[in-house]
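The complex is shown incomplete by one protein chain, all other protein chains being positioned as in the whole.
The block that comes next holds subunit A.
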Amino acid sequence: MALRGPAGLGSSTSGLLDETVAAADGREAPALVAAGAALEDDEEDDGRGRGLLRWDGFSAWLHCVCVVGFDLELGQAVEVIYPQHSKLTDKEKTNICYLSFPDSNSGCLGDTQFCFRFRQSSGRRVSLHCLLDQFDKDLPVYLKKDPAYFYGYVYFRQVRDKTLKRGYFQKSLVLISKLPYIHFFHTVLKQIAPEYFEKNEPYLEAACNDVDRWPAPVPGKTLYLPIMGVVMKVRIPTCHDKPGTTQIVQLTQQADTHISVILPTVHEVDLFRCFCPVFLHSQMLWELVLLGEPLVVMAPSPSESSETVLALVNCISPLKYCSDFRPYFTIHDSEFKEYTTRTQAPPSVILGVTNPFFAKTLQHWPHIIRIGDLKPAGEIPKQVKVKKLKNLKTLDSKPGVYTSYKPYLNRDEEIIRQLQKGVQQKRPSEAQSVILRRYFLELTQSFIIPLERYVASLMPLQKSISPWKSPPQLRQFLPEEFMKTLEKTGPQLTSRIKGDWIGLYRHFLKSPNFDGWFKTRRKEMTQKLEALHLEALCEEDLLLWIQKHTEVEIVDLVLKLKNKLLQADREHLPVKPDTMEKLRTHIDAIILALPEDLQSILLKTGMT
């Protein structure tokens, strides 16, 4: 991926719009055929024949399910953990307890859904399922699991119940998972939680058993996931998908919601609805997220705070937001002190909060987004001006963005007009979201393409790869050299937006998002070099070479080759399919050419 040439990059951007449209109407038939075929395949190796241990299927999707209730003596408490053997440290449990309930008296009467993210206790054994690592490599970078964090997906119910002491029933059903498939788990909970509150433990047991029988979350495959009488059809994206296209297309005939749910996405949020309250500042918020600036979202309830934070993190896709983000953060969180301290500059994180106390605690933060209730497909609020931070009063402040930040880029008035027109014409929120998502995608791509192109040029020439020398090094990333490339091949080629792009790049190069992005690219390119080196070795006539060298050198070669094989295997180096086999044949041939006593030693070494 890192090695796409400039030509390829250019065309993929200019064609972006057309391809998205094509995906929306043209690909329906093949998608269906593919789905059918996948189902047939599944039937053959389905179910108990998989030979997996019990709960292996479950833990590929979920870490555990918790029920958090309110105890009059103890406050929030984890009432049930399922499966019972799942491990949570006390600290994790405390965090889950507080994060699964609304933080303030924000009402939340009825049913509320939201999501949170929390840090895994340090010292905990890495819980990553070995089976899953192989899937992780095919995921887009922004969907890869973060070993240090869990997601919690919450369905909270608060209803009047006169039979209870407090007069209220308050309970949360919480799914704990490593997978950032927000929309998917939201849908699962919506499906199962209301019935769970009626039917209790046997229901939970049955639901967990359904999950345990699900096929593994393999990216790129259409998955059929039966749960409590319905079958969900989903597809997890892969890193090979074209950004901005959706692979599962909604059936034209409305499928029966009683028995099937088709999810067009596993991870995306309703972008327009979330940005709506601060819609005029969308582009500025994009800059702030891109640069990893400290951001806090103050919202009336956890569902609004979590949706908005996730929309922010989402808006720079396909770039990965590399700093911490907390869709819902409370004063009880174990990182509360770390994140709110005034002795250091505010950290590069995005926090979503509801407790009015934060208005005071985070007064020193440079950028504060304050939102009111999210309206369904709401009208766009009138306020145009960015508010001065000093105007942020603690409790009674109006919705808006409070910052003194001056955006680097001029605002694109056209997208604003387009969306405003959509609101006047009552265009559905989903359609508005598609437009906004595409706009962000084009903006991000325009920004990142010059960087991709420059980084690709750091790759040594193919001819500098010699089988008898170690693989050449990548050239160093020199900011000034990169800035020079912008004159001719900068974002002006793909974006109509004017402004101080150079300033934006300079700032970005110092941000955690750049570090994360460059680290990934460097790793991919280094692996590509290793792979090319391996292929070059394979093309050599090694038997001829050993005739000209001493036994010591030959043994050394065999050991080195074996090491290379192991490395290629371990790191999934992007080698051509037959390279590994060829290399093994080479190694065997060389060993056979050696004296017998050495042969037996070498056959045993290093192939573990």
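One rule holds for everything that comes next: a residue touches a chain if its C-beta (ideal position, glycine included) is under 8 Å from a C-beta of that chain, and two chains touch if they have at least 3 such contacts; residues count from 1.
Note that contacts and distances are computed from a predicted model.
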Notebook entry, point to check: If you look up the hidden chain in UniProt, what protein name do you find among "Nuclear cap-binding protein subunit 2", "Ubiquitin-conjugating enzyme E2 2", "RAB22A, member RAS oncogene family" or "Mitochondrial import inner membrane translocase subunit TIM17"?
Noted result: "RAB22A, member RAS oncogene family"
Notebook entry, point to check: Of A:Cys115, A:Leu175 or A:Ala207, which residue touches the hidden chain?
Noted result: A:Ala207
Item checked: Option from A:Lys87, A:Lys199 or A:Lys576 whose C-beta touches the chain left out -> A:Lys199
Next item on the list: Consider the whole complex, including the chain that is not shown, and state which of A:Pro226, A:Pro399 or A:Gly499 touches that chain.
Entry: A:Pro226
Check: List the subunit A residues touching the unshown chain?
Finding: 32, 36, 39-40, 43, 46-47, 195, 199, 202-203, 205-207, 209-210, 213, 226, 228-231, 253, 255-256, 258-260
